[in-house]
Each structure stands twice: as C-alpha cells, then as structure tokens.
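Handing you a structure now.
Note that one protein chain of the assembly has been removed; the remaining protein chains are unaltered in position.
Letters are used for the chains, namely A, B and C, taken in the order the chains are written, and counting of residues starts over at 1 for each.
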Amino acid sequence: MSERSIQWFRFTAPANFYDLAGRLVPWFAALTVALFAAGLYLGLVVAPPDYQQGDSYRIMYIHVPTAWMGMFLYVLMAIYAAIGLIWRIKMAEIMAKAIAPTGALMTFFALWTGALWGRPTWGVFWVWDARLTSMLILLFLYLGYMALHAAIDDRQRASNASAVLAMVGVVNVPIIYFSVQWWNTLHQGASITVTDAPTMATIMFVTLLIMTLAAWMYSIAVVLARARIEVLERERKASWVKERLEAET
Amino acid sequence: MFRSLFALLRRDLTLALRRPQDALTVVGFFVVVVALFPLGIGPDPEFLRSLAPGVLWVAALLAVMLSLERLFSDDYRDGTLEQMLLVPEPLGLLVLTKTFAHWLITGLPLVLISPLLAVQLNLRADEIVMLMLALLLGTPILSLIGSIGAALTLGLRGGGVLIALLILPLYAPPLILGAGAVDAVMHGASAQAHLSLLGAMMVFALFATPWATAAAVRIMLD
Amino acid sequence: MTFESSGLADRKLRAVDLAAERGERRLFEHLHFSLSPGQLLQVSGRNGSGKTSLLRILSGLSRASEGDVFWGEERIQSIDGGTGSCLGYLGHHNALKEDLTAEENILIAVRLGGGSPDRDAALSMLERLGLAGYEDLPTRFLSQGQKRRVALARLLLQRRPLMILDEPYAALDVQVIDVLRSSIEGHLAQRGMIVITTHQAVDIDGDCHSLHLG
Partner (left out) sequence: MMEFLAMGGYAPYVWGSYLVMAGLLVVEMVQLRYRRRSLMGWLRRMARLTDQEAK
C-alpha cells in the first residue's frame, strides 16, 4: 500500500511527470497518425455511400468522435480541476489547464462539422437541434474557463478559481443537456438528429471506432505536450528544469 | 445565528435604500431593452405577442446579469467582505443572505414591473400571471447562479464582461423553463411541468450555489 | 476582565514552519514562533517582505503554502466558528460602509459577530478615540484618520483575545496614537495577545517581542 502511494506520488511530482510525458508523447503521436490514416482510408474510400444521405454522411466520422471528445474532455478537466483544488496537487491543476484548449477545439469541430452536415441534410447550416445547441453551450463553458484562467494574474488563484468554475460547469452540463432536449421536443424542431445514422453497417461502425480512438490519442498527445510546457513555465526556477535544459540542447 | 444573518440582510437593504438609484437602474435597463424589441422586429401585435415570453425573459436575464457586478464588489473594495470571512458563521450562509438581499433589491422589482411590459407586448391576463409566477421562481435562480460568477470575477479587470461569459451559458435552463411556461399557457397547454422543474431547480440552486460562491470568495480573497 | 469567560483563555498562538508565496516569489519560509497570552509580537521588515501576507495567514484569510498556524492545539482553520471567533483583524482597508454612520457601522459589525449591540459602549469607545460628535455622520464625511479610528473602535469593541493589526498607526495623529497605545497596553494587561506591523517604533509597556522578515 505504502509503496504504491509512493509510486503514485512520484508521477505527480513535476520533474517525473515531465520526463514520463516526454517519453509518452511520441508514442501517442505515432498512434494518432496510424489510426487517423486507417480511419480516413476506411471512412473516405472503403466505406460505401449511405443509401439516403450519399457521401455527405462521411462527415459523421469526424463529427461524432469530436463531439464525444468535447464532452469527455470537459468532464476530465473538471475532475482534474477538483483534484487540484481539493488535494492541492499541482500536476492536476496543470492537466486541467492543459485540457481546456483541446477540449474547446474538439467542441468547435463538432459544431463546424455539424453545420456542414446539416446543410445537405436539412437545407440549412444551423438548426437549433438539441445536441448542437448543447454543444454550443459547452463551447461557451470552455471559453469561460479559459477566459477566467487568463484574467487572473496569480497562477494559484487562477487555478483555484477556474477549478470552481469547471466544477459548477460539469454539474450544469447534464441539466443544460436535458433542458435543451426538452425544449427541443416541445418546439417540434428538427426530427432527424445528427448522430442517428440509419442502421449502421459494420464497416461504418469500425471506422467510427477507429476515428474515435484516433481522436483520443491525438488529445492525449497534445494535452501531455501542453502540460509539459505548463510545467516548465510554472517550475522555471526549480533545479530540475535547469538540468533538463542542459540535457536537451 | 439568525441574528447575524438578519443584521447582514438589514444592512444590505439599508444601503440599497440610501442609494435607490442602483436598483432603479436595473429596472430601467429591463424596461428599455423590452421597449427596443418592437423597434427591431416591427409593431405587429400578434407577432410581438408570440415573441413576448422570450423577449421578457432574455431582458430580465440580462438585467440580473448587469446588476451582479455590484453584488460583492462594493464590499470587496472597502474591505467589508474580508471582515465577513472572519464572522463566526458559515460563509455560505452569509453569501446566501447577501444574494437574497440582492434579489429583493433587483430581482423582485423586475417581477413586479413585468406585467406592465407584458401588457405592452399584448399578453393576456392568464399569461401575465404565469409570467410573474415563472419570474418569481426563476429570478432567484438567476441571482444564485450569478453570485458564483460575481465572486469569481472579484477584483478582475473587465470583470463585468467576464461575468457574462461565465454565467450566461448557465442561464440556459431557467430561460428555457421560464419562457416555456408562458409559452405553454399561450398555446393552451399546462405549465405545470415547467413550474415544478423551475421550482426543483431553485431548491437545488439554493442548496448548492452558496457553497460554490463561498469557495470562490475565499479563493479570490486569498 | 480577562478572556477566561470566552473559553479561549490561555491558548497560545503558534506558527510552525510557515512559508508564504506571492505570485512566484517566496516571501519567507521556515518561520517559527509562539505567542502566549499577554504578549505582543511586532513584525517588521521592508515593504514587500511579506508582513501583510503573514498577518493574513495568521488570521486565516490566506492559506500558507507550507506549515500551519495553531491556536492552542487546534489548527486555526478548523476552529469552531472560524478564526473570527478568536481574533479580530484590521487590515489596510477600514471595512466601513461609507453610507452608514460610524455608530451604525460599529453596531452592525457587533451584531454580525454574534454579539448583542451595546449602544453606550459603542458611543463611549468612539468618544475615547476622539470621535465624540461624529458618531451620526455617514463615514464618507470623515477624514482618513477619523475613519481609521472608527475601524479601531470596532475592533476594540469586538473583544477578541487576539488582535491582529496591520499598520494601525497609519493616518493617525499623535493624541490618538497615545489612546491606541493605552488600549493595546490594556489589552495585554487583560492577557490578550497582539500581532502588529508598523513602520514607526512605538514603545509599548508590556511583554513585547519582535520578528524581522526579509
């Protein structure tokens, strides 16, 4: 027990995290490239066109994974933020901050691809569909988190304050989602929801899975890389930073 | 305990009475925003009527948001907020009391003035009653959620604009339910579900938000 | 009277291995001291040496980046009713509402602290600090020094065993400094404790200790 907790503690120490992440990033990057290559080949070339939507449905292969990533990353960010706030673990604070831009980017992709998919499907770029609307609000939550972090000069205070915001946000996400969905059904909006592809063929499902994994690997690689930079910035006076600087020339 | 909370409530109300213009500004803002809508969308009574629930709710929401900056900032500037951390009562309760006072000063007047604006937008009597009821349940939620944003932006440059970005997304559920309640009555349906959900949301906010706000105040004063 | 009645009597204030940071800068570290009833601690140091940060940590307003502050055997953050039940803090701000009168400001603070407001005590305290005749003016009409005195009156009326004073002499004139000094001496004589920062050297009769930062 005690040994394990020491192990855990080792990776929360900034220097160890920096080294470990430095070794992991290339692997995740390589996995990202391989998975994206496979997913794109399957999704754009191998998979047959949809009998209703033709080739436009291929947008799904990036729309759905990025939408999932956007939501997952917000929850993950809130968890890290909570850990950082409650147990005052610096690495958790840094991870929360490092996740936000990638999460926001993924959410933006989901919105962008949703709009471009909506045009051929419904004839308009934007429908106030429950999922798109929730994603839009999620994007605002990300932007609020980053704006608050940027507005506070003191790093510790910035981490703590935005952690509170992330936790409030994560409690609200389901409330927002359900109320938007309820609103949507009341107002008889678009009846086709974006992710309901009619009877998904196996090849489509496999492709979607691969693209989702690719999005995960990409997010992990980028978040770890960003967290490394944040660690360096925060710990710039520590002696281990100097050692690494000399080693990496 | 109630003596301290009551003293705080009375203090905030006294202060508001000595500077009534602050509360009146919020009401004025509400009225002006609603009055501008017909200028933008045309005077057709039926069309205005169908937009009225949304217009009134969005205007109320913006008015509450605008007033939030003042919730803690005066106390923050003169140091009374700091002293409040040293009051031997749970900070969450003190913050809740301040939010309640703030609602009495800004939220309640909005509820009371709303029938006047509703008449201008051609709402019928039963719809107006529902509007007031929904606002009565909804504006406390707006104040409670807003108190988190107000605390998180204490002492920041451009805090007012930041509050908007932080809390407006969180205002989506009360907006949907509140405007939806009036809409339901307008279309001859029952607003029972809207009101119960709004009530549930208010109870939840009442218990959950003061602790988040208290944590935020502590962090920003650390 | 002493502070026996409050049940907080004869507790020591102890700082154990305290460290503070502001921004990225370490202000002080490995700070140890202990303060017993009847003692005064004067914290000195140049600007930016962390005097205010130390006082805020002692009063529980800020968290130390390392170390702990104890009140008796309890950590100061976990005292029942919060740190406010054992200490009074006067920071850079006077914490007065400009639209309220001096008397209202004081009485509200007493009520907020859970005490029962005693109008006569408030008035006589204001008089002692040379504010007779000013008690029913909104404090925005008072001068900087007068406001400071109102804040001091409020602090003295709170009657907490530990008083933490950040530059209490700022903007005070000579006679009032004398009044304040006698109040401090009285507080020490009643086995109260005081932590104070000041630029001027003020000679106070009593068990005085000093701590230099930076």
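Here, a contact is a pair of C-beta atoms (placed from the backbone, for glycine too) under 8 Å apart; a residue touches a chain by one contact, two chains touch by 3 or more.
All of these numbers come straight from a predicted model, not from anything done at the bench.
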Let's see if you follow the contact definition: name the visible chains touching the chain that is missing. A
Those residues of chain A which, in the complete complex, touch the missing chain: 40, 44-45, 49, 54-56, 58-59, 62-63, 66, 101-102, 105, 108-109, 112-113, 116-117, 119-120, 218, 222, 225-226, 228-229, 232-233, 236, 241-242, 245, 248-249
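One rule holds in what follows: only the chains that are shown with their structure count from here on.
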Which chain has its C-alpha centre closest to the mean of all protein C-alpha atoms shown? B
Determine, using the mean of C-alpha atoms as each chain's centre, which chain is farthest from chain C. A
Centre-of-Cα separation between chain C and chain B, whole angstrom: 37
Between chain A and chain B, what is the separation of their C-alpha centroids in Å? 32
Taking each residue of chain B in turn, which ones touch at least two of the other chains? 222
Multi-partner residues of chain A (each touching 2 or more other chains): 156
Could you list, by residue number, the parts of chain C that touch chain A in their complex? 21-24
Mind listing the chain A positions that touch chain C in their complex? 153-156, 237
What does chain B use to touch chain A in their complex? 148, 152-153, 156-158, 162, 165-166, 168-170, 172-173, 176-177, 180, 197, 201, 208, 212, 215-216, 219-220, 222
